[in-house]
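Only one protein chain is missing; all other protein chains are in place.
Just so it is clear, A, B, C and D label the chains in written order, and each chain counts residues from 1 on its own.
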Amino acid sequence: MVERRPWLNLLSHAVLLLGVAVVAFPVYLTFVAASHTTEAIVQAPMPLLPGGHFWDSIVKALTGQISGPGSKAPVAQMMQVSLISALIIAIAKIAISLLSAFAIVYFRFPFKMFFFWAIFVTLMLPVEVRISPTYKVVSDLGMLNSYAGLTIPLIASATATFLFRQFFLTVPDELVEAARIDGAGPMRFFKDVLVPLSSTSIAALFVIQFIYGWNQYLWPLLVTTDEKMYPIVLGIQRMISGGDAANEWNLVMATALLAMLPPALVVIGMQKWFVKGLVDSEK
Amino acid sequence: MAAEKRVLFQSSWLPWLLLAPQLIVIAVFFFWPAGQALVQSLQQQDAFGTSVEWVGLENFQRLFSDPTYFDSFKTTLVFSVLVAGLGLGISLLLAVMADRIVRGSTVYKTLLIWPYAVAPAVAGVLWLFMFAPSIGVVAWYLRAHGFEWNHLLNGNHAMGLIVMAAVWKQLSYNFLFFLAGLQSIPKSLIEAAAIDGARPWRRFWTIIFPLLSPTSFFLLVVNVVYVFLDTFAIVDASTHGGPGKETEILVYKLYYDGFKGMDIGSSAAQSVVLMVIVVLLTIVQFKYVERRVNY
Amino acid sequence: MGAIRIHNVVKRYGKGPKANQVIHGVSADITDGEFIVIVGPSGCGKSTLLRMVAGLEEISEGEISIGGRVVNDVEPADRDIAMVFQNYALYPHMSVYDNMAYGLKIAKVPKAEIEARVQKAAKILEIGPFLQRTPRQLSGGQRQRVAMGRAIVRQPAAFLFDEPLSNLDAKLRAQTRLEIQKLHRELGVTSLFVTHDQVEAMTLAQRMIVMNAGRMEQIGTPEQVYGKPASSFVASFIGSPPMNLLTGQADGTRFAAGSGADATTLLLPAAAPRAGALVLGLRPEHVEIADDGLWPLQVETLEMLGAERLVHGRLGGALFTVRMDATLAPPQVGQAVRLRPAPGRLHWFDAGTGLRVGD
Amino acid sequence: MGAIRIHNVVKRYGKGPKANQVIHGVSADITDGEFIVIVGPSGCGKSTLLRMVAGLEEISEGEISIGGRVVNDVEPADRDIAMVFQNYALYPHMSVYDNMAYGLKIAKVPKAEIEARVQKAAKILEIGPFLQRTPRQLSGGQRQRVAMGRAIVRQPAAFLFDEPLSNLDAKLRAQTRLEIQKLHRELGVTSLFVTHDQVEAMTLAQRMIVMNAGRMEQIGTPEQVYGKPASSFVASFIGSPPMNLLTGQADGTRFAAGSGADATTLLLPAAAPRAGALVLGLRPEHVEIADDGLWPLQVETLEMLGAERLVHGRLGGALFTVRMDATLAPPQVGQAVRLRPAPGRLHWFDAGTGLRVGD
Partner (left out) sequence: QTEIQWWHSMGGALGEWVNDQANDFNASQKNYKVVPTFKGSYDQSMTAAIAAFRAGNAPHILQVFEVGTATMMASKNAIVPVAKVMADAGYKFDPKVYVGAVAGYYTAPNGQMLSFPFNSSTPVFYYNKDAFKAAGLDPEKAPGTWPEVALAAAKLKASGHKCPFTTSWQSWTQLESFSAWHNVLFATKNNGFGGLDTRLAINTPLHVRHIENLANMSKQGLFVYKGRANVPDATFPSGECAMYTGSSALYSSVSKNAKFAYGMSTLPYYPDVPGAPQNTVIGGASLWVMAGKKPEEYKAAAAFFNFLSSAEVQAKSHQRTGYLPITTAAFELTDKSGFYKKNPGTDVAVNQMIRKTTDKSRGIRLGNMVQIRTVIDEEMEQVWSGKKGAKEALDSAVTRGNELLERFEKANKG
């Protein structure tokens, strides 16, 4: 410690605790709301301490016993859709990005720069700004109401390629040389050395992409017409289509909790690699 | 783009094979649709696309002579400045505090990190739920303390609501980067400054803050892009652009005009404008990223 | 004015029973203007001790005073010291000039005087042409000078150096060593210099402190430390190639070195200071290969160093090195040769405590 | 079997007029089992040359053959070589065992044999206990051994080393040097070892190649290179402290060194090989301080190295170092002393080309 000022430490803790409180409050409230009946919630002000209906609400939400306005698709099924699409998006994106970043960093070929920029341009443009033409493509390919339609268009961006490229550039040249002397060809090097070395980047990307996939809203709204293919974020929106109090807020909030749970678990469970992979490669 | 490997593999076909999946996906689901958007921005169509007419740049002309479009720009700008300013400021404060603490900082990190996982659409719902005029508990307590919260009619309140939701959602991301940035500043620099006689406050402004500037710049761009593109769901879930048009940000307008207003041409033109903005931002950032390696 | 008194200083990291004590009561009196080098192996507590003097670490027990004032509770900035760090710790976003002026600005020194002091330091260190560059645009050696410049301009009562040369390559290190020496001669400021490199320590120190595992093993001039190491640790640590050490049983002029198959009894040129388990030390330059030598050596490797050659072999199972003039004909690898120790050059240490025995 | 022939090798980076030529026609014949060290300052092309032998860089012109086979177009893996890198280039995610076994696995060596070879190498290098660790869990010295182990298991015709010791600290470096020597003696495999550290070069080499700016300045045994440097570059590069070099005009037994106020005329113990502009070289150990010495020296700094002491001063404006026994009484800083050059130890170089003149 550079200086002796205990009050500065106290202040730090105080500020952090305040920050945590503010950050946590909305979610705490969600939990509280899920643990009461709708009647209790609409009585302004709603109670600030948890009530006794939490499991009730969760079970009801999971099994789809929702009678208010909005969708009736059971949350469990929506969560499954979300889970599958998020996994597909994360894994497929990591796979194709690893390959393309490998090609860009480790090979010399004609028009390399052109392709690099072509991929790079897609870096930050989300599907929202080209949504209706994209929809048409998906539909022409007969991918509506399918996991393919729900996921592949969201894979079409370069974030992951870029991240891997940044990481690959930091891999010492000597490793490739050692591998070549050991007799490893490009794919062997890729499989035996590069991919295992990228594990933190892969973990970081997995988190980012999983959450990105899980949180999609506008796109699923468009490409799914079958309630069996509704992801959970859409489900929540559907549940509150009716205005303030007619909603069964307890169930909406239980669903919201369920909707945040898996991505939150992923983030917290993988935070060490996530932060490292993210920060290292953005450098 | 100077970065190159010393040793490169030789093969005339393998790199193409490796690139193929990525190229196919972006060609089919990115470039083709983006090209379509460009084409549509030069057309006027009815809702169902049964009558299509080429109108040249008329959609753009109309857009740029539409005062509400500029209002939307202004709104977006105000929103960006608020979200980026508050978001970066608060997360920097938290990160500095967490960095000071030797033990327990991982606990705080874990407690602060997870809003990253919350979908923007859900974040919008949560904040709306807290501030809804009739049932919102925060709105109720505000009213009980004499503050008439009404984002349905008060544009500032509405802006406040989406700003809070957007900042909340982005806080953890900023925090993580700031903390990592702070932790990568060599301790000896701080010690050198302490020996040079700089007190904590001065140290922060003359040493730490300047050294964080790459991180800050990176986050600034990320936040601006976030505000420009990713906050659609927050607005859609909470204010729907109201009251009046006071929270109608660009993406929301784009979505609204295209999907509710069925004005495909204008919506496509707005897409094109937005794409240009984002590409520019990205390039600026990229140049910067490539340049600051040594810092 | 710049005298530093370290009195029974103890450092513990952590608190309570889990505390990790890394400095076990060190005392030293450094007179004003003296150049002291603290040397010891990695992890022995050198940096910790220095940082306690700087005020960057709290002092768990004991007292440190600088210029007669107890500084235990004084902030680093107010201790009237300057420090040069191993990685230089230059502010990367400031120009060289601003790096040097930073502390003065904070101390509200008038602009004109800052200018004068920085220019003077820049002249001494020959970094005038770089004043407007940022540290990134400098080579390692130039950065090192800037770090020194930053310390000089503050005109402190004492300079503290924490391995300031270890990031330089060998040539530059040798050259900078000479410059630091010259600088000290010119400025005459008390200096505390930490290094783990014994050559650096020997060449720079007026007096050196040899540390081992949080304790001070010896304090003295390089000649004293090299010539009369206070313990077998010091003997092995100071000097390159290191002193040969043989463990065995002494009995008058006989010394039974090694054990089992390797056991050899050596005849001593003079009687051991006492009988019993002792360690016999002999520097490589104090022994020569001679047909009529007293001791046997099995040659294993040769190393040509230019002016001299090292002959490595085994004696009583232990590695044993002989330094010989390169112009002399070397023995063959695998050859058995005989050694003649220089009389009066034998060192004796207690086999248990490692402390010097005899003179 | 493991002879390496380098014939008129040229390396250019880039193509056409912008090409940057970094190796300007180097030739060397290395016999089977020889230990060759390539030494030279940073950027002189040592690594490039080695990497061309390894097959990691294309050869622009000339020919390299290993074991009698021209390998210009052979893949690295098929050249029957093994390489140890400066940063070891261990696969960080594989265990030590897998690091060593990787190349064998790719070559489809039977499992049992891989096991046997790895175990044997591990035993030689004493890394048996670490086989299941990952490189991260090893110290620098241990990593270095693993890198060597990886090379050994391949049983190549030649070992290539690119500064394999430069990441180790001084003690460990000295020790590892000895081990590499021993290893070479045991395995007898042709070795090409690159370093920029002349001590390393001297101690390890059977023959050494001194390079400068892409050219080979001298090839020979350490004794030849040290004793009869082929150029003033080699003279200044090999030896520490380096050879003193004085530029001036020779005329018989008179040598006019320095210019202007510093000009001094020195009497030579023997006549210069020719008259005119020459560089006079004299190693620090070949001169002593003596009241009746021929040459004057103004003492500037002293450095105690343990067994000896360096006296730095100025002669004819140039830095001049004298090495003296530490047990002798040193001169005072600032004192003017006289020097006696050892007869027959003077080296002469052409002032223009730098090439050795005379013998």
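Following the convention adopted for this analysis, a residue touches a chain if its C-beta (ideal position, glycine included) is under 8 Å from a C-beta of that chain, and two chains touch if they have at least 3 such contacts.
This is a predicted model, so every value here is computed, not measured.
Peer 1: Which one, B:K74, B:K187 or B:K260, makes contact with the chain that was left out?
Peer 2: B:K260
Peer 1: Pick out which of A:V75, A:A118, A:L144 or A:A254 touches the chain that's been left out of the picture.
Peer 2: Of all options in A:V75, A:A118, A:L144 or A:A254, contact with the hidden chain holds for A:L144.
Peer 1: Of the residues A:K136, A:R188 or A:K276, which one touches the chain left out of the display?
Peer 2: Considering all chains, including the one not shown, the answer is A:K136.
Peer 1: Write the list of chain B residues that the hidden chain touches.
Peer 2: 44-51, 53, 133-134, 152-155, 240, 242-245, 256, 259-263
Peer 1: Against the chain that's been left off, what residues of chain A make contact? List them.
Peer 2: That gives, for chain A, the contact residues 42, 67-72, 132, 135-136, 138-140, 144, 221-222, 225-227, 237-238, 241-247.
Methods note: only the chains that are shown with their structure count from here on.
Peer 1: Tally the contacting C-beta pairs at the A-B interface and at the A-D interface, and name the larger one.
Peer 2: A-B is joined by more C-beta pairs in contact.
Peer 1: Rounded to the nearest whole Å, what is the centre-to-centre distance of chain A and chain D, using the mean of the C-alpha atoms as each centre?
Peer 2: 55
Peer 1: Measuring centre to centre with CA averages, how many angstrom lie between chain C and chain D?
Peer 2: Chain centres of chain C and chain D, defined by C-alpha means, are spaced 27 Å apart.
Peer 1: Two or more other chains touching the same residue: where does that happen in chain C?
Peer 2: 56, 75-76 - these are the residues of chain C that touch more than one other chain.
Peer 1: Two or more other chains touching the same residue: where does that happen in chain B?
Peer 2: Chain B, residues with two or more chain partners: 7, 191, 194.
Peer 1: What residues of chain D sit close enough to touch chain A in their complex?
Peer 2: 51, 54-56, 75-78, 81-83, 85-94, 102-103, 106-107, 150
Peer 1: Please output the residues of chain B touching chain C within their complex, sorted ascending.
Peer 2: Per the touch definition, chain B meets chain C at residues 186, 188-189, 191-198, 202, 206-207, 210-211, 213, 294-295.
Peer 1: What residues of chain D sit close enough to touch chain C in their complex?
Peer 2: Those in contact with chain C are residues 169-170, 174, 177-178, 181-182, 185, 197, 199, 202-203, 222-223, 226, 238-241, 283-285, 300-301, 303-307, 312, 323, 326, 333.
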